[in-house]
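Notes to accompany the following structure.
Here the complex is missing a single protein chain, while all its other protein chains stay put.
First chain written, first letter: the chains are A, B and C, and each begins at residue 1.
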Amino acid sequence: MDQEPSLRTSVAGIELLHPIMNASGFLGYSKEHIRRLASYGFSAIVTKTITPYPKKGYDPPIIIALSNGGLLNAVGLENPGKECINEMVEEAKKLGIPIIISVGGATEEEFAEVAEEAELRGATAIELNLSCPHAKGYGIEIGMDPQKVFSVVKNVASVTKIPVIAKLGLSDKVLESAGKALEAGASGLTLINTIKAMAIDIYSLKPILTNVFGGLSGPPIHPIAVRVVYEVYREYKADIIGCGGVTKWEDVAEFVVAGARAVEVGTAIIFSTTQHKFVEEMLDSLRNWLKMLGFKGIEEVVGIAQKI
Amino acid sequence: MDQEPSLRTSVAGIELLHPIMNASGFLGYSKEHIRRLASYGFSAIVTKTITPYPKKGYDPPIIIALSNGGLLNAVGLENPGKECINEMVEEAKKLGIPIIISVGGATEEEFAEVAEEAELRGATAIELNLSCPHAKGYGIEIGMDPQKVFSVVKNVASVTKIPVIAKLGLSDKVLESAGKALEAGASGLTLINTIKAMAIDIYSLKPILTNVFGGLSGPPIHPIAVRVVYEVYREYKADIIGCGGVTKWEDVAEFVVAGARAVEVGTAIIFSTTQHKFVEEMLDSLRNWLKMLGFKGIEEVVGIAQKI
Amino acid sequence: MLESTRLRYIVKPARVIENKPISGSMHILRIELIRHSVEVEPFNFFNIWVPRVDEIPLSIAYADSKSLFFIYRIRGVGTKTLSQLKPGEFIGVKGPLGKGFKPLNNRRWLIVAGGVGIAPVPFLLSFAIKTNTKIDVIWGVKKSDEFFDLSNVFGLKQRGWRLIKVSEDCQDGLCGTALSVLNSVSINDYDVVLAIGPQQMLLSFCRMLKDRENVYVSLENMVKCGIGVCGSCYLKGSHKLLCIDGPVFKCSEVVDHLESSIS
Partner (left out) sequence: MLESTRLRYIVKPARVIENKPISGSMHILRIELIRHSVEVEPFNFFNIWVPRVDEIPLSIAYADSKSLFFIYRIRGVGTKTLSQLKPGEFIGVKGPLGKGFKPLNNRRWLIVAGGVGIAPVPFLLSFAIKTNTKIDVIWGVKKSDEFFDLSNVFGLKQRGWRLIKVSEDCQDGLCGTALSVLNSVSINDYDVVLAIGPQQMLLSFCRMLKDRENVYVSLENMVKCGIGVCGSCYLKGSHKLLCIDGPVFKCSEVVDHLESSIS
């Protein structure tokens, strides 16, 4: 009997039973949310981006599906503030699952404040959201500027001992920003966030999202995300979490061979009609794939497509 | 009897019977290509990007379809050099259709050289390709840098009297680059080009395109392109040609209400099973739409979604 | 499957055909989708996009081959603006959302509706008529002028269902609240008992009938995205989301939520 290939992986020092976690912003600011996300079978839970104080977010419509298979959102980083971290971490511990707190802020100090709370409450790691394309002052303006990335990451890494992962979005300087994040002490990178986009209703002749602009996610952005992962891995051989348009197991595989040690899934959760099985189904297929190619574990194929 | 709404439009001083032209790079470097493009019913023909001297391009695979509904290409600006402009312009004149020469170059002088040839041969206008995401030195490096955009456009505009349209791609500074292009004398803007992306085969574990990276086009990029058009129109009220993922008449309408006076269609040509009818079908639907909303012509709705 | 989910979550353009008061406190909205068609079940809801103003979850009140109908009460800015839309204006709808909840053949159902909680009932009745399920509806309102003629508005056949009206102003129908009438009904005769209306009413309902298996409520909660992403509609103490697991739940699933929501 052949042994089943292993899907165990580690990223940024976090040990994972398998490479599939959820993407930030799909639920994730209450213990109930954590319970639901855990029931999907993710190997770790990533929370919604948490800011120090409650943030109201935009008025609906905040999330809509598009005819190109993607999702467009401008939630506006709505969250109840850092107080919710405690109950989420407790819930995750009860369930025995690693929990990564996504951290947002308008200033370096705000990032550090939430990160400290996360560490204090016993979170597994921190993901710095440096890339939201539609929350003014909280997002992509930071990730686009390698110097700002450096100082936010540095500031957070200097006050916390748990792993710090920097989440970057698509930008002209994403490669440089990635380098700066690593230099500043990030143990890993999540690539990428949504891409700024919009949709207009051609009958009422109005933009649909209340915020007018939003972030595009889902299958449309996948080939772009794979490209970013590939380029960043090629340059830095960093620990990368691939994010963007993972819908089928093949997308996970593609991210991994491009250089990701794990992936995050967002949009696909919603479109799946078998939410409580689809992670498991992807894992089965990934095992079969590794077996077919003669590999013993998924870590063997991380970045293997770089050899050309 | 109601009068049919008019689809006549003008962009960058070019009078068009209707707003739908082809996007550069879908055929377009021989008289035979022009004839075929004309047979699709476009209101103007845009050629493949022409450089002063023949350019070989990459080895196949150069263009592949993706499971997300998009197309990924790295053709490498293959073209026979500026000598082919003459026969194309002659053919277009024979067919009575405006022809826009897409111009590429590795230096400011090269852009000017092709532009002069285009004017000499009697082309209707010039589209400067400042945005190819995969042809080293010929593309997005220019469009990303507002100063370079300024000097290329300026240089070309100073040697030609026919309209100069600057084609820009997605970049952090697209708004600024658009402004610089207009300042330098561009009569219009084409927004946007493909977005840098890649695809990896998970069995052979290799990137599929010979060039590894390519440009993503088609429905996946449409909401991003609409956003760019909307932002640029909001800022400058410029003459804009919307480009990116136009597949159905609704996409044309969306671009127009965002601020475009015309659109270019690329990827959809290939996936259409009724190539010789699909422009006509879109035009019919656009007329019905305008009628339903009570407008007399498409020019009335350009940018109308800016009023929010 | 995937495609159909996606289609549900797209904001589909629609035209207002009719939009007017039908009773002292309620309005009826009739719309036609412009380019799509949808399949709807009772208790599905739609997020109604009022351009540049709001996205409002409303239960499907009735659907025929061409139109979708909604019944709503003005509560805040969103519903107020909605009520001002004129025939010919355009809106968008995201949906059908939520899980349908519909009768199998030859059942007996009891519905207890409070106020505008009546909204999904006409469509439910039309399904019941088709499946030969008998439905008794207790409809309670504060003021009698809230009543409208259920069967007339949607042309429902007067077969297989009964309406028991109850008003607190005692001007029409029985006198009291919907729940007060429930005490005099023999619950055991029904395969399904379902309440819909204000949270306080649902809480009392579930407390009254908590030991039974077949009692349901159709809940309201803060619905923002409607598609299971934003988390705003989660039920406290549960991992359920109203927008994709509901709006109909067993009392046992929501009693914690109701207890902690109503202080």
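We take it that a residue touches a chain if its C-beta (ideal position, glycine included) is under 8 Å from a C-beta of that chain, and two chains touch if they have at least 3 such contacts.
As the structure is a computational prediction, the values presented were derived from the model and not from experiment.
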| item | value |
| --- | --- |
| Visible chains in contact with the missing one | B |
| Contacting the left-out chain in the complete assembly, out of B:Arg121, B:Lys173, B:Lys206 or B:Lys291 | B:Lys206 |
| Hidden partner chain, touching residue among B:Gly25, B:Gly104, B:Pro163 or B:Gly215 | B:Gly25 |
| Of B:His18, B:Lys48, B:Lys82 or B:Arg287, the one touching the omitted chain in the full complex | B:Lys48 |
| Absent chain, residues of subunit B that touch it | 25-30, 32-33, 35-36, 39, 48, 59-67, 69, 71, 73, 75, 78, 199, 201-204, 206-208, 210, 269-273 |
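Here is the rule we use: only the chains that are shown with their structure count from here on.
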| item | value |
| --- | --- |
| Chain-level touch network, classified as line, ring, star, complete or other | line |
| Chain with minimal offset from the mean of all protein Cα atoms | A |
| Length of the line joining the C-alpha centres of subunit B and subunit C, rounded to whole Å | 49 |
| Approximate Å spacing (C-alpha centroids) for the pair subunit A, subunit B | 34 |
| Between subunit A and subunit C, centroid-to-centroid distance (C-alpha), Å | 37 |
| Junction residues of subunit A, two or more chains touched | 66-67, 69, 199, 202-203, 206-207 |
| Residue list for subunit C, restricted to those that touch at least two other chains | 52 |
